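Of the protein chains in this complex, one is absent; all others appear in place.
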Amino acid sequence: MPEFKIQHLTKYTYPAPVRDSANQIILYPIQDEWQEVIKQEIHISGDPVIDTFIDYYGNKVGSFTYSEPHSALLINSKILVQTKHKQLPGNDIFPAQQWEDLKQLRYMVPYIDFLRLEHFEGFNDLKALVEAEKSKDDTPYQAVLRFSRYVYDNFQYIKGVTSVETTMDEIWKLKAGVCQDFAHILTLMLRLVGIPARYVSGYICTHRSTTMRGEGATHAWAEAYIPDYGWLGIDPTNNCIANEMHVRLAVGRNFLDCSPVKGVYKGASEHRLDVSVAVGYEDDAPSMHQPGEFIDMPEHKPVTTFPKNSYQRYMEMLLQQQQQQQQQ
Amino acid sequence: MLSRVAASLYWLSRYVERSDGILRMLKINYASSQDTVQEFTWEPVIRIFAGHDEETQKLGNDSRAVMRYMVCGKNNPNSILNIITLARENARGVQEHITKDLWQCLNEYYHTVKDNRIDNALKKDDPVSVLDVLIKQVMLYYGTVEITMERGEGRSYMNIGKYLERGIQSVDILDTKFGSIDDNPDLLTDTTYWKHLLLSLGGYELYLKTYREGFEAENVLEQVVLNNDFPRSVIYSVNHIQRYFERLKNDSNIDDYRELSFYIGRLQSHIKYSSVKTIKEEGLHLFLTQIRSQLYGIGDALNNHYFANS
Partner (left out) sequence: MQESSYFSQYSPIKGVWDEMYGENDIRDHYSKVIDYLSRESAEDLSRKEELAKRLFMSQGITFTVYSSGEGIEKIFPFDIIPRIITADEWAFVEKGIKQRLNALNLFLKDVYNNQFIVKDGIVPIDIIYSCPHFLREMYQLQVPYDIYVHIAGIDLIRDHDGTFYVLEDNLRTPSGVSYMLENREITKRLFPDLMPQCSVRSVTEYPTILYKNLLSLSPRQISNPTIVLLSPGIYNSAYFEHTTLARLMGVELVEGRDLVVKNQKVYMKTTIGLQQVDVIYRRVDDEYLDPLVFNPASILGVAGIMGAYRTGNVAIVNAIGNGVADDKAVYAYVPEMIKYYLNEEPILKNVPTYQLSNQDEREHVFENINKMVVKKTNGSGGYGMLMGHASSDEEIEDYKKEILKDPRNFIAQPTISLSAAPCYMQGGLHPRRIDLRPYALCGPDGIEIVPGGLTRVALKEGSLVVNSSQGGGSKDTWVLA
């Protein structure tokens, strides 16, 4: 039973003080049969009160506000978590029966949300591709593995090539992306053949000897629903089953449901975001692992409530007028 | 009172006061342009109210072009048209806090200045008549405020805005006029020059009554900075800022109140305990620069502490 010590640091720095920020964090590992949180501490600069609730998808969500002017916001989450290996699905049921079972889920909560397809330009191409890729006697499990390999082989993993604002159309044209794009593409492919698929955010915790994509930051992958088995984690970025090395934070339809940290504030929109995730292991010294170098990752950004609206223009104009007078 | 509402009342009032200053300035300068042997220049007016840029360069010294730019210029952020549009928008957002009469009055001012006939008349008719039509709108506004507005917090913010704007204008005008003397010492003895300065501030008649010995730069300075009874003097404006600010005293924001009260008091003393002599010793330009920056400081402090824009 692996045990991981994870330190996840998120730091926003602003060139000038901002105020009235409202924030939402989804940084609490899921607690279930395969994952147990032994200890978690979240410290936020300014020590705001964090109010938590369980959202529609069962994720624990924290929210806090920070009204006083501040030039930085630091969120430090330290987790001690234990994971268990989940047995992989067997192949002992006839494929046809399994596909039939999946059809029954189409009009059921919660699967209905994980089967819904959003239209995008490449939709028909993807559909044709999925039909061609899927083999007739595949079980859903085999289809999942096949699609994961497809995404892994056909999309290039390039850090920073996309952001949370990149649309599915753009990713489809680029044929490249980061883990969240890989996860989005795979969920789409699975939904197209009727396999409920959801987006997962979390951490990847590899052994020191190996390196995998997605380390040092928050990671994302997918989960597919397999009849008589349940949710199966699948990581298309690394083309592997997401099992005891993947620590889950949240599940949802897509990234927007799982966004680990987001916020809105008043002030200039420029800011810098640094995220680092460091993982220590059970046999490490008892002290928390030191975080690695911060990496600048445009994972997502808070939106200022001060874009160019008429009020802003008005304020700018006032400023302009005053400056004009002051120049004399 | 909502901070936004207070800020809107304050700005509404600053804009109307500014429009008044601009209109009077235009009227006097136009008269001056018709009445001078020397080369008349619109340059100081443009400098005070519009600033220098490509657009104002093009105006040259063409009186009608300057006036059209200052009154109807769509691209001039400080044109009467633009600032009255802003004044009206501020009023629109606080309609429940001003009287219906006042709203209708501002509305009429707005529709008057927006009317194409104003621009056309500035092109070819008598500009003074046009300016008078607009000045009358401002006077109607002040009368309506006086008669209909409730004597409460809202009116205090309006008056603070009005006197702050007026104080800044008087300082700017003085600074510009006296600044020109440095370049052209002959102006010091030029009667018309001082007469126009006083006229544009509406202080000509008071001057004649107060000073019998003709136009002296020092006397003009004394009246415009230090005369408690001259409604456009700097000290008069500051006294009124203080008077209306005092009414905002409230237990729940006593710290904010004290801070602003200190700024205003300091400025008031600074002026009150100055004389033409000390001002000359200190240097007029330096003195005016300090006064101006303290007036701006009061505006900033209001913004931070009362209008929630910290």
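A few notes on this one:
Per-chain residue numbering starts at 1, and chain names A and B are given in the order in which the chains are listed.
Everything below uses one rule, namely that contacts are C-beta pairs under 8 Å (C-beta built on N, C-alpha and C of every residue); 3 or more make two chains touch, one makes a residue touch a chain.
Please read all numbers here as calculations on a predicted model, not as lab measurements.
Among B:Glu153, B:Asp190, B:Glu216 or B:Asp300, only B:Glu153 touches the chain that is left out of the view. When the whole complex is considered, the residue among A:Lys11, A:Arg146, A:Lys159 or A:Lys262 that touches the unshown chain is A:Lys262. Of the listed positions B:Glu43, B:Glu89 or B:Asp190, the one in contact with the omitted chain in the full complex is B:Glu89. Across the interface with the omitted chain, chain B contributes residues 1-4, 6, 89, 92-93, 95-96, 103-104, 107, 153, 157, 248, 250, 252-253, 306-308. Residue-level contact of chain A with the missing chain is found at 20-24, 48-49, 51, 53, 55-57, 63-65, 67, 107-109, 112-113, 116, 119, 262-265, 303, 305-307, 309-311.
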